[in-house]
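Missing here: one protein chain of the complex. Every other protein chain is in place.
Moving on, here comes chain A:
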Amino acid sequence: MGQNHTLLIGAVAYDPKVIPIWDIIREYYRKHDFALDYVLFSNYEAQVDALLEGFIDIAWNTNVAYVRIQRRLEGKAKALAMRDTDIGFTSKIIARTDSGIESLADLKGKRLALGSADSGQAAILPYHYVKTSGIDPEKDLTLLRFDLDVGKHGDTGTSELEVVRALREGEADAGAVGDSTWIRLLEQGQVDTREIRAVWTSPDYSHCNFTALPSLDDALAERFRELLFAMDPADPDIRNMMEMEGLNEWVKAEGAGLDGYRVLFDAMADQGL
């Protein structure tokens, strides 16, 4: 319908399922006469550059990538939409039950395991929250960092599994993981809460979003969003995609959803990231 430009979306290939996810999304848009294609990147830094250079129109970004783009564009990038599950995301501090750790204050003098250095949920934000609670992570704690899959911003979850493993094997007393990983491990029975328990939950923050340059055509962006929000989970393909991508519905990036990125701006500035 008068669209003479194929909207190009960038996503990071952190798992083989990323391909069927985006094939389904592309097919859905094509069915609605909206020309859309996608490009996969091996890491978020390359995707950030591609968006800034205008090679892609929209980037499916982690919160860390979003913050980097906003800093480069002085806050002018547009956040178009996010998953319902991207809002109210939290990190958990988990601890061995025999460590005596019941709160953040108890971490003093203990060994804390962190996930990948570029993971918002498993490293950057937990570090920030511990620090703002009055503990100096560099002096008061022994940090164990598991920098796996750097460039994927924690998407693969492998570093969080390493954190849990380190606790289980007694290498660390406490660790940081995202709540979705933690709940999945509990649901699957991979953690015994008699051995390891979540002792602290961070305030809510936001996770991923669709980020666009300020120059993206408003009408095009609006049509992209309309179709996104109109996806019907009763459609077996859409349902399949939503399960793989971990959402129940797409929502606008506004209000609490947007406010949820503020803490990460502070954390990254403080940590020089």
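Quick note on the criterion: a contact is a pair of C-beta atoms (placed from the backbone, for glycine too) under 8 Å apart; a residue touches a chain by one contact, two chains touch by 3 or more; residues count from 1.
Basically, contacts and distances are computed from a predicted model.
Not shown: a single chain whose UniProt protein name, out of "Multiple sugar transport system permease protein", "Sulfurtransferase TusA family protein", "Putative secreted hydrolase" or "Cytochrome c oxidase subunit 1", is "Sulfurtransferase TusA family protein". The residue touching the chain not shown here, chosen from A:Q47, A:T85, A:S99 or A:S116, is A:T85. Only one residue in the set A:I19, A:A105, A:I183 or A:A269 touches the chain that does not appear here, and it is A:I183. Against the chain not displayed here, chain A makes contact via residues 84-85, 88-90, 92, 179-180, 182-183, 186-189, 191-194, 197-198, 201, 234, 236, 239, 248.
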